[in-house]
Every structure is written in structure tokens, then in C-alpha cells.
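Below is the structure I would like to discuss, written out as C-alpha cells.
Not every chain is included here, but those present sit where they belong.
Per-chain residue numbering starts at 1, and chain names A, B and C are given in the order in which the chains are listed.
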Amino acid sequence: MAQAAVISQQPGSGPDAQSAAVALEGVKITFDLPDGGTYQAVDATDLAVRGDEFVAIVGPTGCGKSTLLNAAAGLLKPASGTVAIFGEPLSGLNRQAGYLFQQDSLMPWKTALENVAIGLEVAGVSGKEARDRAREWLGKVGLGAFGDRYPHMLSGGQRKRVGLAQVLIRDPKIIFMDEPFGPLDAQTRLIMGDLLLGLWSADRKAVMFVTHDLEEAISLADRVVIMSAGPSARIIGDYPIAIPRPRDISEIKLDPRFLAAHREIWHALKEEVLKGYRQSNGGA
Amino acid sequence: MKRAKLLLLQVLVAVVVIVIWHLISATTLFGDPKTMRFFFSTPIDVGGRIVQWVIGGTVWYHLGITLLEAALAFVIGSVGGILIGFWFARRPMVNAVFDPYVKAANALPRVVLAPIFALWLGLGIWSKVALGVTLVFFIVFFNVYQGVKEVSPSVLANARMLGMNERQLLRHVYLPSALSWMFSSLHTSVGFAMVGAVVGEYLGSSAGLGYLIQQAEGVFDVTGVFAGMFVLTACVLVIDWLVTKVENRLLVWRPQPAMASN
Amino acid sequence: QEKKDITLGVGGKPLLYYLPLTIAEQKGFFKEEGLNVSINDFGGGAKSLQSLIGGSVDVVTGAYEHTIRMQQKGQEIQAVVELGQFPGIVLAVRKDLADKVKSAADFKGLKIGVTAPGSSTALAAQYALVKSGLAPTDAALIGIGGGASAVAAMKQGQVDVISHLDPVISKLETDGDISVLIDTRTAEGSKKLFGGSNPAAVLYAKSDFIKANPETMQRLTNAFVKSLHWIANASPEDIAAAVPAEYHLGDKDLYMKAVQGSKESYSKDGIVTKEGMDSMYNMLKTLEPEFASAQIDLGKTFDPQFVNKAPKQ
């Protein structure tokens, strides 16, 4: 367990479940295995995210970050525990949320433009307006000239950015992002991070942001949550990031608060990864 | 591979078949040519008969009726198969309950059904259409059903998170995703629609290609039977070509197959 | 108001069995009677009967036997004019067996090709078996269909005996593949098997239809009687010239030979005789257990009033 230092708190900190945009309480997630057994991915986990809070989730690979987001999105039913969205227990899909998935999930039969526009069209915006706004959004993510391409004609990073535009254009109250900037180069990451922070600052929403890039997590988030290695992953650290906003994420790395947070979280994480590495080879 | 070369090869195949056929019916290589002619006619006679039909104009009327029946069977069968296929795929309960009945219905011999259709639908084109529909429907149905089940889970999850309701999912996800399944089944069912119409006519009618073929068969007019079958076949090829056109239009978004050379 | 537009069902119109229909159609006898007849050809006699019951055709040219069967099933249908007085079924044996198989008594264990199980050719074969003291199941009946497939089955030796109709029989005869044992196209052969005439094709309709449309039935009957007279006075050449060229079996001589062979079997006056009714009924009683106990009023199977009123020439 991470030692709560100056800037860190005990797990389960944050807003109380009542006022939270997303509140997981005692959420436990198990998968059935083909051999008849089960695999407990996530053990009783409490996590609450305020409606205007940006929470980054980090953790060793395979620990259960995507699984947790899936549960919050209503795509997975927890084996026990409850998920509440704005105080309402979630049953079925989380209709208030936008979700940028970790794996490719653009509709391959729609062009980049259509893929972005569809979120608006579904909500009843007229085709023309939806396409205009989608074009604008493609521009924001640096793909203005690629609107006519089908997904298989785009590079990995381009597809990811189309996905980003697809989610953000709908302006959902809750945003789940699973390694959104993974296949982007460092420079583009900064640009996209700026874009995201800009939007978020202008009109605050709840964001749950999974990343492997600790610097990214710290520079973007209000809180960084660390998960332990699976199986039975739990939240083992919850670190508020006290760097004031607005932040200049390309310069933030020089801030001493950044460095302190980074050092501490990195240490906690490293331990956890090595533990996970041993575990997933042996037990499970 | 150039288009011309392809065409040449295709024609070559046809020529080879016709030559073998000619040898069968004109030489003693494969048995007594007289007997062979009795069963297979000769390419020249069949060709002559087709020309005669086309020039004399008799064939157009019959062909028109058969095509109309087949077209109706194809449209009704496919639309029905698509709608019910989607419905079953999206309503696991409905599917589970009716599953055995659908399978059972698919196993009924159509020839036996023909009199029942004649009873219900009279002797006009509709009883033949019904026969064609019973063939087309099941092929399309099973493929559409499977096509819907095969939708990529991550694309589906994404679409649902984008807020699509059931109807929108159908239009934007299930339908496009099932398209290649649907076209695969359409290629089969174009043929079966024709078969259904012809068999229906064959079993009782006063017009159509099946009627022509049946009349010819009763009087040992093999030339007529073969000529009828050729005309039929030619039509199916034209229709199938149209289906392929539409298919290529609708499936532009697919990745081209990777370099085939090894 | 009587029906003038008539749909007529038939199972295999090009067959010589239904020649009177083709003649009536081709010679315009229906038109002369002021009728508009559209002919629907079915895959078999049974199918045309089914469409009559189902109401999709008004009248049928089919086997007389159907009228008896339908009475037993509680359906009232009646023949109004007889088209064939002998069934025209021929029992023949393959040439290479001709010296061993001389009569139906030698059929035991052989394979008999018939048009279809349950059809009149099958019944005739079974009847022949029973009459010569065998059980109906002593020979295997194989459905070999009506067209070229039947010819093929015999030529390839897949059946030993064939119980079939023209043109298959004429074709096989011409090619020298068979030797005929019983030939019911003639009075003599018919007598040998059935003990007399045995009504074959008739024109029948539902009793209600006949009652509701007496005038139309009269006209139909007139047309058919005319056709029967025409056939009786025509030479095979005339007949060959009258039917569509496609009916010629691809070989006009063969066709004329078949016509010649069948000519005697067409009814002369269109009347189903009492003797004919009895011989048919006896056959059914012998072969099918349901008929042994059935109450059949043969008088109801044929209504002679129209034939009697038809103009004699």
C-alpha cells in the first residue's frame, strides 16, 4: 500500500458517493473462464469521481483499468457492488457517458467524417449540421484532410484521433478514455492533451482517463489513482495533484510539485508492476 | 489479368463443353449417338431452337412470366429473410422459441407444398412466387441471422456508447456489418428464386419457362428442355451480375485483399 | 349467370391419353361452343384433381378412377363425358427377359417400372399380379416418371417390366427394347386385364359446379364429343397435323405409330358404360382395403345427361 505522503491520501478519497458523477462502491468483477473457473479481475473497489473532476487511472498492464471503465460504462455487470451515476444506480448502459475505447472501434463502413458525425446524428442533429461540426472536429484533431477516408486507410494514430473526435463532439457529461493518446507521438500528445484540457476547463465534466504515461496523468489530472496488479486488483493509491490550473502541459514538467508527485507515484507503481509480473507468471 | 484474357478463357471453357457435348451427340465415342441425342440433343439443335424462339418471339412471353415470378419471389423472400433474420437475431427469446419451427419449415419438400400453394393462391403466378419464396427466404434468413451475430463486439459497444437506440444500431451497425453475409446469400438465392418459379410452373401452370420445359419433356423434346434451361441460365447470370454491381457499390469500405502473390 | 370462362386442369397435356383435349383446343371446338377455356397443365393427374377440389380449376380431364376415390373421401365429383374407353396402359417386359417372362404370373421378384407409386399404371401392374394369383407386393414397383427418364430406366435395364403409357411404350417398341405382354390400348388387351372396357380419361367437375352451370357443361361436352368424332374419323396423319409440332416426339413417324396404337382406346360416344364402372370398381376393391368396405354409388360417378343431349354426327 502506498504511503500517503504530503500530497497523497488514503484510497477511496474524493467526493462522497452521493454527490459524485460516477461512484463505484464495492465493485468486484469476475470473468468466467472457458475451463469453467472464474478470474477475479477487480476486487471490491470504491471510487468516486465528481462531476467536474479529471481523474487519471494508472496501473500495471492487465490490472483491470479497462474493466473498471467498462463497469462504469454499464458494459460489464459487476459480480457485486454498485455503480451509481449522478446518484442513480446504473442499470444497463450509462447513457450520460462518452467512451473512447482502448481498441479500434470505429465503424469500418463509415468514413472518418461519417464516424465523427454519427454521434450527433444519433442525437437528432440534422445531417448537414452534424457533418459541418464533424469537419470542424476533424480539423481540431489534425485530420481535416482525411474526412473521406475509411478507417482501414488511416494509420493507427489517425484512427485514434478520429475516435477522440467521435467521443468529444457529443459533449457528454462523463468521459471515459482508455489510453487515448497511446499511439500518438509525444508532440501530438501534447497538442491533444491541450485540446482536451481546453475543452474540459471551459465546461467541466467528469473524466476518467486511463494512461500508462505517468507524466501525462499528472499533467492532466486532478487526481491520479493507482491500481494494484491483478488478479483481484484494487485501488492502492489516490494522489491529488495540487498544481493550479490553467496548466501549460508542455512546461509543467519543470514544476517542483510535478516532480514530487511523479517521484512518489512512480515509486508506488514500480513496486506494483514488479509484483504483478511475478504474480501473473505464477499464481492467477 | 486483363479483362480480354479472362473473357477469352471463359469462352474457351464454354467451347470445350460444347465440343464434348457435340462429340457425345455426334460420334460413337461415348456410346450410341442416337441414344445420346435422345437424352442430350445436340448443341446445334439447341442453339437453333433458341434462335427460333427468340426470332419467333414465343419465348419472351414465357420468359417474362418466369422472370416476374422469380423477381417477386426474390424480393419477397429476401426482404422477409432480412427482416425476420434481424428480428430473430435481436430478440433471443423469439429466436429460441421459434428456432425449431423455422428449421422444420426449411426441411419441408417444396414439391409437396405446391398443391397447398395452388389451393391458397390459385393457379396464377402467386403460387409459383410462394414456392420461390420458400427457397429464398431460408437462405437469406439464416445468413442474415448469422451476420447480425457476427458484428464486431467492440464496434457494437462503441455504437451503443454513442447513444444509438435499437433502430439506429440496426441501420448503422447491424445492417452494414451483415451486408456481406446478405450478399453471399443473395448470390445463392437469385438462382433459387428462378428454380422456385420454374419448378412451380413445372408442377402446374399455363405459361412460363417451366411450362415450356415440362411440355417439351412430356414429348421427348430434349432440345426444348435444354433450350429452356439455357434461356433460364442466361437470365440468372444477368441478374447475378446486377447483384454483384450493387454489392461492389455498397461494400466500397472494405480493405482490398492484401497482395496475393507469395 | 353461368360461367363462360372456364379453367380446365390436366396432368400432362401432350400425352396421347389426353388427345381429345388437344384436338378440341387446336380445332377450336371450345370457341365454336362460345367458351373461353384456359388449360392448366399439372405435373400429374393427382395435382389437377387437387386444384379442382381447391377451387382453382373448374373442370378436369383426368382419370375416371378419381370420381370413385373422391366419393369414398366424401367429395362429390362427377364425370360428364368419357374420353378414353381403355386406359392405354401397356405392360411389357424387357427384350432379353422375353423368353422367361411370358405373363404376369412370371413377375414374381421382378422390378416393375411405373409412372409413379399410387398412379394408375401402378394399380394396373398390381392388378395384373393379383389376377395371376400373386400378391400385389410380390414385385417391386419403382416410380420412373413419365418422360425420357422412363425410357432410360428400361434401356439401362434398371427395371425388368414396365407398366406405362404412350409415348414411352411406342418409343421403346420402335427401338426394339421391349416385348409387350398386355396392351390395354385395344379392346382385346383391355378385356384380358380388366375383363372389359375400363374408363380412362373423363371430363369431370364438382357436382355443385355442374348443377350451377348446366349450359356450360353441355357446351363443354359438345366440344369433347365433337373432338371424339373427329378423332374416330381421322387418320394418324391428320392427327399429327392437328397437334402442335412439339408433340411429335421429335420424330413424326414415331408419333403416328403411337397414335395408331392408341386410336382404338378413345371413347366412341363419350358414355361411361355400366360394365366399365364395375370393372374399375372391382379393381379398386381388389387392391385397396378401404374400398372393400366402402359404400360407393357408382351411379353418381357419371352423369350421362350431357352426352345424351350432345349432337350426334
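By definition in this document, a residue touches a chain if its C-beta (ideal position, glycine included) is under 8 Å from a C-beta of that chain, and two chains touch if they have at least 3 such contacts.
Nothing here was measured: the structure is a model prediction, and the numbers come from that model.
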Complete complex composition as a label formula, though a single copy of each is shown: A x2, B x2, C x1
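Criterion: only the chains that are shown with their structure count from here on.
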Pairwise touch network: line, ring, star, complete, or other: line
Closest chain to the centre of mass proxy, which here is the mean CA position: B
Most distant chain from chain C, judged by the mean position of its C-alpha atoms: A
Distance from the mean Cα position of chain C to that of chain B, given in whole angstrom: 37
Whole-Å separation of chain centres (CA-atom averages), chain A against chain C: 84
Centroid spacing, where centroids are CA-atom means, of chain A and chain B in whole angstrom: 50
Chain B - residues contacting chain A, complex: 152, 154-155, 157-165, 168, 172-173, 176-177, 179, 252-255
Parts of chain A lying in touch with chain B, wherever the complex brings them together: 73, 75, 93-95, 97-99, 101, 103-111, 118-119, 122-123, 150, 152, 163, 166, 170
Chain C to chain B touching residues, read off their complex: 7, 9, 12-15, 38-43, 47-48, 50-51, 54-57, 146-148, 151-152, 155, 167, 171, 246-251
